[in-house]
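A short worksheet on the structure shown next.
Every protein chain of the complex appears in place save one, which is left out.
For subunit A:
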Amino acid sequence: MIISKKPVRSLTAILIGLISSVAMANPVEDTTHVKTETASHTEQVAHETANHETEAHTEKHEALSPKEKINEHIQHHLADSYDFTLYSDEEAGTHVGFPLPVILIDDGLKVFSASAFHHGETVANVDGAYYKLVHNKIYKTDAEGTLELDHHGHPTNEMPLNFSITKNVFSLLITSLLLFLMFTALARTYKKGPNNLPTGFSRVLEPLVLFVRDEIARPNIGEKKYKKFMPFLLTVFFLIWLLNLIGLTPLGINVTGNIAVTFCLAFVTLIITNFSANKDYWGHIFWMPGVPAPMKIILAPIEVLGIFTKPFSLMIRLFANITAGHAVMMGLLAIIFLFKNLLGTGGSIGVSLALTTFISLIELLVAFLQAFIFTMMSSLFIGMAVQEHDHHDDHH
């Protein structure tokens, strides 16, 4: 009923978005399993002291085959981190980048630089408390860095409340700042009057703002109510798009491919949708009009579930698309190492370059598409929650 109102291109956009999430997400899941197993396996071998731990780590690096190493590298890229590493030299063991602040709540606020961990190689001593970084998680430990492992190989040490400014938080801050600068610059151009057309980069932003307003918010939410939701929709659209685009740069940032970030975005959509919902919306959920009473009872739990599945799909779609894109890109780059013997150095670089360029172009499209779909679906959900049912018969 609602979908039939939408323009055809929106439908195709959604379709394409879904296809990529289904087709590309699977390989990532596979690599995930391989990685956790190998990692936890080596983890079980290595315990007791910090020195032993370091040795075990280096041993592990040497023991891994190129394929496993690539998997691990991809996993490392996809995960969050406490350092902003631009590149690292594995043989020399040096990392070029900068550490970010770690903020822990453990007997008071503890703020220290992530450099204290030395990329997980040493135990950080902060005001007499010892912390160790294992697989991007910070555990409380003793001076030697002892870890108590359960039978899965996961450390069971106490974990302090962790509100660190990680790489993703840092990237988010930078992106937000960029967004703020970009759009306040656009806003400034109108100070001389609305007919003063923006120049330079703002000129590009104006039609995009109009696009969000006229193609996303207005048709989905409705002429009367769309204005209230514009700040959220515009912010989310540009934030996701910019984060997606920044993720495509060689900086190695993967913010929108992080489940916590997409969860947060979907969570905000859920909150906004349900808090702005009108009586009709709740009526349709708990006591669907126009159907027999037994059906109403059956439909209510389904509809209640629907409240959560809608934002959940938003979360998974964005996460899976971006994660898959990054994984595919890294995998294609890995061709250089994997097929060096088969194709020669030049050949493997050529093949990798051609494929990566191709995927990059698709990823550019996906970056926009996912931002568009997220915003469009959000406005669709909001539109469903606030729409007026003037003609009840028309709805069924």
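Keep in mind that, in the parts below, contacts are C-beta pairs under 8 Å (C-beta built on N, C-alpha and C of every residue); 3 or more make two chains touch, one makes a residue touch a chain; residues count from 1.
Here, contacts and distances are computed from a predicted model.
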{"item": "Listed names \"Mannosyltransferase\", \"Sulfate transport system permease protein CysW\", \"ATP synthase subunit b\" or \"Carbon monoxide dehydrogenase\", with the criterion being the UniProt name of the chain not displayed", "value": "\"ATP synthase subunit b\""}
{"item": "From A:Leu149, A:Leu179 or A:Leu355, residue that would touch the chain that is not displayed", "value": "A:Leu179"}
{"item": "Of A:Val96, A:Ile259 or A:Ala354, the residue in touch with the unshown chain", "value": "A:Ile259"}
{"item": "Contact with the hidden chain (one of A:Gly108, A:Gly128, A:Pro194 or A:Pro292)", "value": "A:Pro194"}
{"item": "Sole contact to the chain not displayed, among A:Ala116, A:Ala129, A:Leu149 or A:Val268", "value": "A:Val268"}
{"item": "For subunit A, residues in touch with the removed chain", "value": "32-33, 36, 79-80, 103, 136, 161-166, 168-169, 172-173, 176, 179-180, 183-184, 186-187, 190-191, 194-195, 206, 209-210, 213, 227, 230-232, 234-236, 239, 258-261, 263-265, 267-268"}
